[in-house]
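As you look at this complex, bear in mind that one protein chain is not there, while each of the others sits in place.
Moving on, here comes subunit A:
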Amino acid sequence: MKGLLPDLDLVRKDFPILERTFDGGETPLVYLDSANTSQKPQVVIDTMVDHLERHNANIARAMHHLGAEATEAFEGARDTVARFLGAPERDEVIFTKNASEGLNLVANTVPLGAGDVVVTTEMEHHSNIVPWQLATERTGAELKWFGLTDDGQLDLSNIDELITPATKVVALTWVSNMLGTVNPVAEIARKAHEVGALVVVDAAQAAPVLPIDLASMTDEERPDFLVFTGHKVVGPTGIGVLWGRRAALEALPPFLGGGEMIATVTMAKSTYAPIPHKFEAGTPPIAEAVGLGAALEYLMHVGMENIHAHEEAITAYALERLATVPGVSVLGPADASKRGGAISFELDGVHPHDVAQVLDSKGVAIRAGHHCAKPAHQRFGVQASNRMSSYLYTTPAEIDALVEGLEYVRSFFKLDQ
């Protein structure tokens, strides 16, 4: 199959969990839930263990060997993130606990008021809707959104009504976690920047699969803020990233107050540290940041272009195979080159929970439910869906196992009788 990683067998050996079996070894794991969380290569596990075993100390304040080593490891991870994103400056990389915290940080600090408009989209994860609802309710600003076309693309037909001089923020996902759609971020950013709006990009699903090079984007097309989470890029949970343009970050007030984010403190007033530390109050998740650094090094070693090609090949194969199962209908774009690695689908006559439960009995792990994207489900008139999602370790044989599993679901619920 064209596009697959040439060393797929070796890549799979890097992920010890893929050896898991169930039912006393009879049923191998078929992990198709990577858009939910990705599995971790041995190098990430080892790097975190090594950090905790040999280098653990608090950072930026401990005046001893270990403190220096921990600080170097933590700040080294920041350098790696900057390289991964092609960030113009490494100090523009803020560590958060996840993508949601990054979005909340921006939504809580961007100045908004009555008459201002925030624009989001109907295909967002709840984490890029709810913070903006809270922000607009608090400030009196108005929340508007792009709708979706029937084939799961953003409906840009009313872009001139949505993006006007009143628009202060345009917040959108790069890749939809439900529909898989890859959005035209550059085009929308250009439009938003014409009216002086800030562009906030949720890259939680994009960072795992799309090569990102912020520095090579034109100034008009580069977002102002971008977030992603560590655990979807083969890193640990508990660590995420907010990247922001230096000027945009400097213009925002601090979000959380505390240690590490100050320049000086008196009882009457404090002054704040420069970025990135201004937005990193308290002791950060140090081992997790170090683990994230190792994860991104791993992905860059495999090559993001190669991973993207692999995802596209697996997605195309999955779309083709799913189409052979009677009663399956896929939500979102039908063209693999226009989507990420998440494929949501319905199986006519069986609720997604029941599909997932029966697939699980065959070792096949998928997600069932609304995938934290209720509005997008409502748009397509479905209450819940099944979602398979692949990653760099997914094989065509695992897609075959899913399809066989779906045939078993059909027979289990006697759909042909």
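Note that contacts are C-beta pairs under 8 Å (C-beta built on N, C-alpha and C of every residue); 3 or more make two chains touch, one makes a residue touch a chain; residues count from 1.
In this text, contacts and distances are computed from a predicted model.
Visitor: Considering the UniProt annotation of the chain absent from this complex, which name among "Spore germination protein", "Acetyl-CoA acetyltransferase", "Monooxygenase" or "Iron-sulfur cluster assembly scaffold protein NifU" applies?
Guide: "Iron-sulfur cluster assembly scaffold protein NifU"
Visitor: Looking at A:154, A:325 or A:358, which residue reaches the missing chain?
Guide: In the complete complex, the chain left out is touched by residue A:358.
Visitor: Which candidate, A:184, A:303, A:369 or A:396, sits in contact with the chain we can't see?
Guide: A:369
Visitor: Determine and list the subunit A residues touching the chain excluded from the picture.
Guide: Contact residues on subunit A toward the absent chain are 22-23, 350-354, 357-358, 360-361, 368-370, 374, 377, 383-384, 412-413.
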